[in-house]
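Here the complex is missing one protein chain, while the rest keep their positions.
Right, chain A next:
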Amino acid sequence: MSSQAIHKSWVDRNSPLYLAWRRFLKNKPGVVSLWVLAVLYLMALFAGFLAPYNLTTQHPDAVYQPPQRVHIVHEGRLVRPFVYQMKKERDPVTFINTFVEDKTRPTPIRFFIRQGEPYSFLGIKTDLHLFGVPYSEGYFFPLGTDQFGRDLLSRILVGSQVSLTVGVIGVLISFAIGILLGGISGYFGGWIDTAIQRLIEVLLSIPRLPILMALSTVIPASWPSTYVYLGIIAVLSFIGWAGLARVVRGQVLGARDLDYVTAARAIGASDLRIILKHITPNLTSYLIVTATLALPGYIIGESALSFLGLGIKEPMASWGLLLKDAQNFQSLNLYPWLLTPGILIFVAVLAYNFFGDALRDAADVRSVD
């Protein structure tokens, strides 16, 4: 007997999952994207701490202030990082306000500064910020301000909590529905299959944006912002599950006639056991890949709705909502820093796509090591 040879290590070096992970690590863009996503999500998690100001704090004397540059040299001497306060000047011809650095007012940046309205992090109320400038000495807006003089960096950070989680929760919901209905459709077939497939076809034949807009009008304007957030996710998931259910059905249909599934039936395994032990585990890698590739769609969907004014509403923030401020040409021309949230959407979507591609290559059992 060889039971002593059957040792358990914490990771099985020959399990398909471990091999897939090793293949993934060889994909440079995928690994970089994973790091980018990790940084983005950490930033969203610690948004309150990283943001120098509160999401809604308005600074009437600093409306549309451009980003302040960080300096380390003042009057030819190397000093600790500081910013110059901005002086408002009015162009005598066009009457347009412009900000210029006031070289006489260097303000050092403080780290781990306690000020402003307390925010709550994991249930702890605190007013600690990573960096900032004391209110008594002036302002520090690293990415500039908007029309109410609110700090754009703080709003982007807090907004990322919405933009980055909409996708994850949305994918989870639509996957739950999609896997259930697609699985039933594929495994049992017959009239159930036909009914579900026709429903999906109807859902997919309606153009995406109009139906999103129509559905989002169902969310009452009087709802508190957290409900609106959940409402938006529900709207996006309502559309998202259909395509997925169809894919799952195809996979299940293919897996149902595999020899090892037939073998399980020959042994006398129940339908439930076959689905849970033989069909689903062999779909997981595929589903993870599909989920990763579907996620950018949700980020963009939320941005589109918010951009059109049908999604997340003030005083909440999301990247799409922030972009709304850059809607007209004039503000774009005068205040180009308002486009920064767009860059973040771009980065997040691209990272998810590269990450998903890398996962797909890694999950493909046939790919050579």
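Assume a residue touches a chain if its C-beta (ideal position, glycine included) is under 8 Å from a C-beta of that chain, and two chains touch if they have at least 3 such contacts; residues count from 1.
Operating definition for what follows: contacts and distances are computed from a predicted model.
K.L.:
Leaving aside the chains on screen, match the unshown one to its UniProt name from "Serine kinase", "Oligopeptide transport ATP-binding protein OppF", "DRTGG domain-containing protein" or "2-octaprenyl-3-methyl-6-methoxy-1,4-benzoquinol hydroxylase".
P.N.:
So, among "Serine kinase", "Oligopeptide transport ATP-binding protein OppF", "DRTGG domain-containing protein" or "2-octaprenyl-3-methyl-6-methoxy-1,4-benzoquinol hydroxylase", the name matching the hidden chain's UniProt entry is "Oligopeptide transport ATP-binding protein OppF".
K.L.:
Going by the contact rule already stated, which one of A:113, A:177, A:199 or A:264 would touch the omitted chain in the full complex?
P.N.:
Result: among the candidates, A:264 touches the missing chain.
K.L.:
Extract the touching residues of chain A with respect to the undisplayed chain.
P.N.:
So the residues of chain A touching the missing chain come out as 1-3, 5-6, 12, 14-16, 258-260, 262-269, 273, 277-278, 281-282, 365.
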